[in-house]
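First comes the structure, then the notes that go with it.
In this view, the complex is presented without one of its protein chains, the others remaining in place.
So that you can tell them apart, the chains are marked A and B in the order they are listed, and the count of residues begins at 1 in each.
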Amino acid sequence: MSSVKLEALTKKYGDNLAISNLNLECQQGEFIVLLGRPGAGKSTTLKLIANIEELSSGNIYFNDQLINNIPTENRNVAMAFESYALYPHWTVRKNLEFPLKAPGRNIPAAEQEARIRRVAELLEIAHLLDRKPSQLSGGQRQRVSLGRALVRPASVTLLDEPIAHLDARLRHSLRGELKQYQREQNATTFYTTPDYVEATAIADKIAVLIDGQVRQFATPEVVYDEPADIEVATIVGDPKMNILPLAPGATRLEINEAWLQLPPLPPEAGYIGIRPVNIQIFENAHPYAIRGTVYVTEPMGYEQVIRVEAGEQLLNIKTLLTTGTFSIGQTVWLQPDWTTIHVFDRSGQRLKGGFH
Amino acid sequence: MKHLLIAPPLLFFFAISVIPLLFTLGLSVTNTSIGGSGSFIGLNNYAQLFSDQFFLRGFLNTILYVVLGVTAQYWLGLGLALLVNSMVHGKRLIRLLILLPMMIPPLIVGFVWQTLLDSRYGPVAGLFTGLHLKPVPWLTDPTLGFVSIVIVDTWQWTPFMFLLLFTGLRTLPKEPFEAARVDGASSWRIFWDHTFPMLLPASIAAILLRSIESFKLFDIVFFITGGGPGGATNTLTLLGYFTSLRSGNLGYGAAMSIILLLTVVVLATLILIVVRRLMARADKAGQQALDQFLAEPLPVKVA
Partner (left out) sequence: MASITLDKVVKLYGKVTGVDQISLKVADGEFVSFLGPSGCGKTSTMRMIAGLEDISRGSIFIDDKRVNDLPPAGRNVAMAFENYGLYPQMSLFRNIAYPLYVRKVSPTEVGREVVRIARLLHIEDLLDKKPSDVSGGVRQRVSLARALVRKPTVFLLDEPLSHLDADLRSSMRGELKRLHDLNGATTIYVTHDQLEAMTMSDQIAVMNLGKLQQVGTPSEIFNRPANRFVASFIGEPAMNLLRGRVASTPEGVLITLQNTPFVTLNRETGQAVLETARQEDGVIEVGVRPPDFTVASPEKSGLQAKVRFREFLGETVLLTLDTGAERVRVVAPRDTQARETDLVSLVPRLDRLHFFSIESGMAVAHSD
């Protein structure tokens, strides 16, 4: 239950820079999600915090104390590995018990039992306590691994894609329960995932990792509404935010011999971003709309995603199924809602302020 | 510091492997005999070897045993492995039966085959007589004696090939073969395009192991023909044994061992090189075909 400060962390594998100058600071008891694509450096960051990997440079503080030179076993971190790393010759119960029995913990037997019960029920593995890992499915093993990280009080809990291999029902229900449990324990948690929905759903704060750097560190709402740059904008949201390049000094957007007047934009504007739900689609010619051709349609229950080829662009539009039935190759008209656009400069950085 | 830990095993290896070798090498340039001390005679032993008819015959025999025996064992073993691998029921039992010859001690093998093939009292001779055929001098004719040994060696060691290749087959992934069937390849094509190349590493290991073993062929020859008639079925190890321990000519025998060692090393290396070449050539052929295809004009826009 510590506050954590990561200061200019760098990790090199040979010439390969996995983490470069990563900074992050969180309060005690916060639930931090590291969101990023595979290879962005999420797991490496956790391993650096646990000291499973050695820092190339930088400083790590728990409760404002520098811990760079403290070995893993003395950092009091709990970790769940994506690869489970269970002890194969022990039962589930023994696997869960192990972190509680480590020297110096002195947890009374009754409390040990209570903690194991609680975690096993939380993760719906109470009926599996006497089995060995080899008798469990992949999803069950992942929950045992998660349980082993949650069962004891730790300064920091590190969870590496802890629910990635579970089915959809469990993923949804566990997400909330997990956060609730960590809040009760007042545990500081670092949680990695490539799935933005998981991140926005569970996080107090999201750190968006790209190429080993934190591009944005903010609440889910802020990351979604005010993404720091184009890459962050396209990681958060499905389908992806549409990004349209602007000619220097452009006052209008020209696509397929039609044009739309743009709202007044600052001169340094290089791109505008617009989310798929903020473009209206029409089957018939429509004023103040650009023309496009349906590339593919994807119905999903009550909603549908339509990809439309408009000039050089492939635009994603998300709308209700009742909006209409579209087929591949059909001509459609699109009307963006300018009040919802995001504006980025030529280097992809967000430009602050409203532009409508 | 870390490297210190590997010092004891290294020393042990040196003691049991390198020292005896050096000792043999030393012995081979002397005229030492059992019970007497020898003096340095340079490469005389080696020079003498190459005019020694017994040695040359033994050398040629050894190479022929290896080439004929290992070839027969490989193809028979591969055939059996493919057959057993495609069986649905009874795999375990068949595998056990096939492996039996390998588990019989050479002494028994030699005795049994000697009895079987004896030209006067053996059941094979009896069978021939029963069929009003002339008894065949399996063991006493120089050529037939040689053939008999290849047959017995193959009988005993095909199971070993089978075991390695069968294990190799079982570890191959299943999907590529299913994919090939769906892709429409015939069984013959599947064997040559996929099974054989994918099994190549196992094949190389099996052939190499068997070749090295075959160079040291001793027991079967010793028990069945004793190297006779007149040295016609002799092998280098057998000859070395007779020279060193029966005749007590230790220096000369040591020189034979060194030649045998060199032959094994050279041939094993050659086998490895040849097989690697073959694999590389197959790769290169595929590469050239690719280059040729890619030189074709390509459709500009792909739908």
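Keep this in mind: a contact is a pair of C-beta atoms (placed from the backbone, for glycine too) under 8 Å apart; a residue touches a chain by one contact, two chains touch by 3 or more.
Since the model is a prediction, treat every value here as computed from it, not as a measurement.
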Touch assignment to the omitted chain, from A:61, A:98, A:295 or A:338, lands on A:295
Write down which of B:176, B:228 or B:248 is the residue touching the left-out chain. B:176
Looking at B:86, B:115 or B:186, which makes contact with the chain not pictured? B:186
Looking at the full complex, which residue from A:58, A:212 or A:237 touches the chain that isn't shown here? A:237
Among B:151, B:198 or B:261, the residue in touch with the chain that has been omitted: B:198
Contacts from subunit A to the absent chain lie at residues 37-38, 167-169, 172-173, 175-176, 179-180, 194-197, 200-202, 220-221, 224, 236-240, 275, 277, 295-296, 298-302, 305, 307, 321, 328
Touch list for subunit B against the chain that is not drawn: 173, 175-176, 178-186, 189, 193-194, 197-198, 200, 286-287, 289-290, 292-294, 296, 298-299, 302-303
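As a working rule, only the chains that are shown with their structure count from here on.
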Averaged-CA centre spacing for the pair subunit B and subunit A, given as whole angstrom: 59
